[in-house]
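One protein chain is absent from this view; the other protein chains keep their places.
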Amino acid sequence: MVDFSLSENDERILDAMREQSRVVRRYARYYDDNENELPPDALPEVVNFRSPYKDVEFEEGIDTPRHVLHVLVSAIQAWGDYGVLMKRIGEGLGNGVLTAAGTDEQRARWQRCTLAIAMTEPGCGSDPKSIQTTAVRDGDEWVLNGEKIFVTAGCRAEGVVVAATVDKNLGYKGIKPFVVMKGMPGFEVSHREKKMGIRADDTATLLLNNVRVPGDHLLGACDDSAAGFRAIMTALNRNRPVVGVAGVGIASAALDFTREKLKEEGIEIVWGVGKQGRSAVQQELIEIEADIEAATLGLLHAAWVSGGNEWKARPTSIAKAKAGEVARTATQRCLALLGGLGLSREYLVEKWFRDARITDLYGGTGEIQRLIIARDILGYSSAELP
Amino acid sequence: MVDFSLSENDERILDAMREQSRVVRRYARYYDDNENELPPDALPEVVNFRSPYKDVEFEEGIDTPRHVLHVLVSAIQAWGDYGVLMKRIGEGLGNGVLTAAGTDEQRARWQRCTLAIAMTEPGCGSDPKSIQTTAVRDGDEWVLNGEKIFVTAGCRAEGVVVAATVDKNLGYKGIKPFVVMKGMPGFEVSHREKKMGIRADDTATLLLNNVRVPGDHLLGACDDSAAGFRAIMTALNRNRPVVGVAGVGIASAALDFTREKLKEEGIEIVWGVGKQGRSAVQQELIEIEADIEAATLGLLHAAWVSGGNEWKARPTSIAKAKAGEVARTATQRCLALLGGLGLSREYLVEKWFRDARITDLYGGTGEIQRLIIARDILGYSSAELP
Amino acid sequence: MISFALTDEQRLLRETVRKFAQTELREVARACDEASRLPDELLATVADLGLVAGVMPESFGGGGSDRSPVTNTLLAEELGAGDSSLGLAAVAPALFAIPVLEFGTEAQKEQLLPMFSEPGFHAASMALHEAHFGFDAAALRTVAAPAPGGYRLTGSKRFVPLGDRASHILVIARLEESGLEGLEAFVVPRDSKGLECAPEPEKTLGLQALPTAALELDGVEVASEARLGGENGIDGARLINLCRVAGAAFAVGASRTVLEYATAYAKDRLVSGRPIAQKQAIAFMLADMEVEVNAMRHLVWKAASELEQRRDASRMATLASDYVRRKSMEIADKGVQILGGHGYIRDYPMEMWYRNMRALTILDGVGIV
Partner (left out) sequence: MISFALTDEQRLLRETVRKFAQTELREVARACDEASRLPDELLATVADLGLVAGVMPESFGGGGSDRSPVTNTLLAEELGAGDSSLGLAAVAPALFAIPVLEFGTEAQKEQLLPMFSEPGFHAASMALHEAHFGFDAAALRTVAAPAPGGYRLTGSKRFVPLGDRASHILVIARLEESGLEGLEAFVVPRDSKGLECAPEPEKTLGLQALPTAALELDGVEVASEARLGGENGIDGARLINLCRVAGAAFAVGASRTVLEYATAYAKDRLVSGRPIAQKQAIAFMLADMEVEVNAMRHLVWKAASELEQRRDASRMATLASDYVRRKSMEIADKGVQILGGHGYIRDYPMEMWYRNMRALTILDGVGIV
């Protein structure tokens, strides 16, 4: 039955998350101001909090499936802050590649490490197939050379799954995942990016200068299948809905703030009144609220149809496209409604404007999502619709 | 000196045009309802009116240059009606091709005839180079075969300049203009298009079935230069600003109507008030008004920089792109502001909604204009940005 | 719990209505639009489908299905996808039947509902829209003045669906308060004294196959029993929300069809030997349309679900209808743009959808879930 109401258990979980997020938010300005510091893996207040799901038994048929509810939980997390978390999980995106492409032995060896993924390069934007980082076999070892940018958690991670090509003639089939651990000679974190927003976030540029890794650091087999490449792409794509959810979380934070402050000035939405009876500000608030609601529902829908398995491509791209757009425009419009005061760093709303902008850029830009959607509805390959 | 004020003479001309347009508008509904009838070349009231420019001496440095003022004059004409005119000029778009490409003899022979241009075909949309209509030399004659659609004034015109290829291998250089007069065996007006709007307008589908025309009906030389093709394109492009101007004229008609009717209901724009003090409807009226103002200024600017010569490509495409967009959205929004009553054929505003939609489709769609603009600012050829 | 799952019954019903809409509505849509004609045969088929009778209580001869705004929303999307004009006509009697079912006293239900379960199509309607520009349901001008033994209704109504043939019309009027809370509904038989009911004076921009009427109420006297819900009256906000969601659901369906048609067209249409769909400018328009069809549908579902659960749905109905009003027009606009000149001529359906979409998202009170 179509239903969008929350059960008591659902509400308990969301309330618990909200409580954590309110605490997290106290740290938001600090790590925005001090971008050279990384937020800790856990905040001091973590002792007072458990996972919001803990102590809440799942009731089949009454409670929202956890993989669906998790959209709202994660949105509330980002509503608290994008980069500061109450407690960071030990996994990076690279752990997904390890699980998917690694042998049992490889998995056993590295599964306790936090692994990032290093994919993007200065010369390849949205096209992973044009990777220039090379891995050349030399006896029992691989020798890696190249530069990787926009590596999420690249500073914090203990190791990195580096996408490198063993044979450019093979195209994407030649691209293999290599585990490169921090401290290996020639492997260096060049710098943490200085960004407009999400400054608590750890985005690194990595340099590989004749890094020699043992032969078994290549995850999976060195054949001409695309398995390794696919494992990397799948792990990266897993970030897509996560970024979308963060987008609506940040947008909601901005709207909540805007509503609250305008209410203090005597301006709020009166529901039920037709357009003729609304003020311009009320109308704009309604439009922003509808956008956020639509983006949230899109993400819930994508989670729902994916049924707890890998996120399905089309609904996820649809949801991500909308969420990325809404995160941009909602924060832009909220600031305009608030007037000059919203620009001041006294308040977090100017930070949300900066933070939100990332969500239409990574996890696949809005343009990439639209390409995926268009190809899917048209039945086109990427060659037919490049 | 930058100036947007109108001189007394300017105002007299515009007032004279407005007066004519108010009369023309009385016929608008009739020819919309009776699309099988063509409006007459001149309305009965024509005896009371002269050209709005008549009797107004031009004062250099005081009056707006006529080629610039003509943007406003034409907009007011379309504000009256798009398809019904007080008096139709004897020239068609094809006469421009005759003038540009024809020999003195050809010009002398056909210049008094109204000539349309037949360019578009069922299989070629925005790409004139893929024309399928053929002209094959047979002794002293050319034998033409093909189908032409969306021929403006195709029913009314006495003759048509048909774009046909004499050699497909030559590409656009093989495309030549042929004068085909009504009544020539094998030349037939298949039908007048039944359209959503601009129903007084004469848009025809023409069939050429072994039409034999004398050798000298090819305008200009039958060499492998692109002169003939260019003459056709230039004549067609001349329609670009005309269509844009019509767009703002129709949009203005809709806005004027909307303002008037909402004012009767007590709703009108109060200038000077900030966004915080406006109603949603006032805000929307302001946005529509700004759009129309911007589109109008763009057309005035294009006319100004073209200095009375052929319209310059970039400013004209910029102006046309904006005008086409505004014509669509302004009429859509006006109807939404008016509520259900605006949908009734008791009023003309629903007709303007239909009429306006053409202006982003012909004279080059909005997408074609954007391609032209993008190529120009990027310095790309049509091969580089197809 | 959050769920996007339809019940088996909903799936089945949706499939039936989809088939009907995609064949019987869509096939005749253009001819009916051109002729402003609603075919009697079609109404006979509609009656057989039992769209209205099905949800009437068994005690009044109906099918006894649960009252479900969500189910009706699903069906509205399908009807809108077939043809909004004919689709609205098909379910217009619900404009009368559903408010009676929801707000009527037992006596009113007993008196007024059985007619919808009788064989054949029974036309009844609701009169909400009024005869002035900038209409706002929250600022109604038609008034119900208390009169001896009942009320006196005065006002001008427009665009009453099937007003040309409706046996009864539910006239929405303001009793005391202003705003949506002040709305009341009165059962007015078409032969009432002081009631003038004439076909709309002119055709409308869109929805041309849907016959609509203009009503003049010149102090029409009705008994107090004619007030829906008796002395308690109706929940005016809920009535308007049910209508707003219906209009939005029709627009979702119409938008879906625009997208499907434009997609197929863009793949077929060659320029320089290649389909225009391979141009990013076109492909991205299609992608945007797909994104928005989904967004609109989700908002409408959520609003419908709140109505189904009898929560206060004013927020969601406002968000959904306002969003759909903007986005569905953009979708139809893009549909026309993708077809180019073909989007402007009546040999293709797109221009009709462009007109219908504007009408659909402006007219208040022509559908109900």
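Every chain is named by a letter (A, B and C) in the order it is written, and numbering of its residues begins at 1.
Simple rule for what comes next: contacts are C-beta pairs under 8 Å (C-beta built on N, C-alpha and C of every residue); 3 or more make two chains touch, one makes a residue touch a chain.
Values in this document were obtained by computation on a predicted structure and should not be read as measured data.
In the whole complex, not just what's shown, which of B:Asp3, B:Glu57, B:Glu105 or B:Asp140 touches the removed chain?
Spelled out, the listed residue whose C-beta touches the missing chain is B:Asp3.
Thinking of the whole complex, not just what is shown, which of B:Pro44, B:Gly61 or B:Gly266 touches the missing chain?
The single option touching the absent chain is B:Gly61.
With the full complex in mind, choose from B:Glu57, B:Asp104, B:Asp140 or B:Glu384 the residue touching the hidden chain.
B:Glu384
In terms of residues, what is the contact footprint of the unshown chain on chain A?
Interface with the chain not displayed, on the chain A side: 120, 123-127, 129-130, 149-150, 193-197, 261-262, 264-265, 267, 281, 328-329, 332, 335-346, 350, 353-354, 357-358, 360-362, 365-367, 370.
If you put the missing chain back, which residues of chain C would it touch?
279-281, 284
Considering the whole complex rather than only what is displayed, give the residues of chain B touching the chain that is not shown.
Answer for chain B: residues 1-7, 10, 61-65, 68-69, 271-277, 286-287, 289-291, 293-295, 297-298, 300-301, 304-305, 315, 318, 321-322, 367, 369-371, 373-375, 377-378, 380, 384-385 touch the chain left out.
Criterion: only the chains that are shown with their structure count from here on.
For which pair of chains is the number of C-beta contacts greatest?
Comparing chain pairs, contacts are most numerous for A-C.
Mind checking the centre-to-centre distance between chain B and chain C? Centres are C-alpha means, answer in whole Å.
Chain B and chain C have C-alpha centres separated by 38 Å.
Report the inter-chain centroid distance for chain A and chain C in whole angstrom, where each centroid is the mean of the CA atoms.
41
Can you work out the whole-Å distance between the CA centroids of chain A and chain B?
Chain A and chain B have C-alpha centres separated by 49 Å.
Using the touch rule from the top of the page, what residues of chain A touch 2 or more other chains?
Expected reply: 275-276.
Can you pull out the residues of chain C that are in contact with at least two other chains?
134-136 - these are the residues of chain C that touch more than one other chain.
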